[in-house]
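For reference, the structure is listed below as structure tokens.
This part shows chain A:
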Amino acid sequence: MSLMRDVVIALVPAVICSFVFYGWREILLMLVSVASCVCLEWAVTKYMLKQPSTIGDLSAVVTGILLGLNLPYSTPLWVVFIGAVVAICVAKLTFGGIGQNIWNPALAGRVFLLVSFPTYMTTWGAPQGVVDAVSGPTPLGAIQEGLMQGASVQDIMAEHGYSYASMLFANLGGSAGEVCALALLAGFVYLCVRKVIKPWITLSIFATVAVTALIFWGINPARFTDPLFNLLSGGLILGACFMATDYVTSPMSTWGGVVFGIGIGFLTMMIRYFGSYPEGVSFAILIMNSVVPLLNMWFKQKKFGRK
Partner candidate 1 sequence: MSKHTFSIGGVHPHDSKISRECAIEKLPLAPTVYIQLSQHIGAPAKPVVAVGDKVKVGQVIAEPGGFVSAFIHSSVSGTVKSIAPRADLAGNPQMCIEITVEGDDWADGIDTSDTLITAIPEDNKAIIEKIRLGGVVGLGGATFPTHVKLSPPPGSKCDRVIINGCECEPYLTSDFRTLLEKGEQVVIGAAILKQVMGNVPCTIAIEENKPEAIAHINEVIGKLGYKGIDVMSMKMRYPQGGEKQLIDAVMHRQVGSGALPISVGAVVQNVATALAVYDAVQKNKPIVDNSVTVTGECFPHQANLLVRVGTPLRYIIDYLGGVPENAVKVISGGPMMGRAVANLDAATLKGTGALLFLTAEQTLRAPETNCIRCGKCADACPMGLEPFLLNRLAKADKLEDLEKNAVQDCIECGCCLYSCPAHIPLLDNIRMAKGAVLGAIRARAAAKK
Partner candidate 2 sequence: MIKIIIWTIAVVTVMGLVLALVLYLVAERFKVEEDPRIDLVEKAMPGANCGGCGFAGCRAFAESAVKAPNLDNHFCPVGGNDTMKNVAAILGYEVKAKAPEVAVVRCNGTCTARPRVNNYDGYPSCKVKAALYSGDTGCAFGCLGCGDCVAACQFGALSMDPETGLPVVDEEKCTGCGACSKACPKHIIELRPKGPRGMRVFVSCVNKDKGPVAKKACLNACIGCGICVKTCTHEAIVMENNIAYIDASKCKLCRECEAMCPTGAIHGVGFPKPLDKDAVKERIKKRKEAANE
């Protein structure tokens, strides 16, 4: 489908960035992720559901790329395959295939892996082509650990040498999708220009994250990270631009999308500030996916000639 093809094109800059930063191991991981998703969908639709295979619409490729971008480059390949099984077979095909799933398949796969294989999923390597898996935290993880040890946010940031520029241009550890915010934003702009997605959901998420962070950081800057840090760290940009805007799992109307975005932004910040996971975007999006049918019912577009 032409829409899915545009999404793949929009993800290419981020994928290339991840290859540059993480090297051949990342290329292998991406290949395994995409190949598993496509083969699983083909095999299940053809042999179990006995329907014509739907891999031609490229949605499995998109799921594979998003799953791959969500995982640390050092994830064992069999774990990636399990993630693909959950994403495609459980989160998508059991609901009836594309168009029928409630939850974002790539996120469902990622969260399943996070909960089932926590060590693999939190072993982040440092970029710049370093192949050894240096077990270092992401900026968010570092903040959380540091806070638990009683340090203030400023101290932690100074200690690790975090700066906004470095986060934007990705010199820090994280999953392939967390680094390289610029490449992701370029893809987002491409999709908006091609009229594949509308920017309301993404902008609503960014706005809510910024406002929530502003309020809390304003109250206690030592305990809570500031808005710009939150906007640039973690999977927020990847989640807001590519996961939350997935057609099937997002609301249909403009206002529904705005409320959806507000919910995701708020939940993300609550999990980041008060939850035990350092990163909250995946969970926030999945929770709001459940609420989408209600949002579709409450927020309908204005009909012609009716009040």
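How were these picked? Simply put, all candidates are chains of the complex that A comes from, given by their letters.
In this text, contacts are C-beta pairs under 8 Å (C-beta built on N, C-alpha and C of every residue); 3 or more make two chains touch, one makes a residue touch a chain; residues count from 1.
Values in this document were obtained by computation on a predicted structure and should not be read as measured data.
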**OP:** Please name the candidate from 1 or 2 that touches chain A in this complex.
**Re:** 1
Original post:
In their complex, what parts of chain A are in touch with candidate 1?
Top reply: 1-3, 54, 57, 59, 96-100, 247-248, 252-253, 300-306
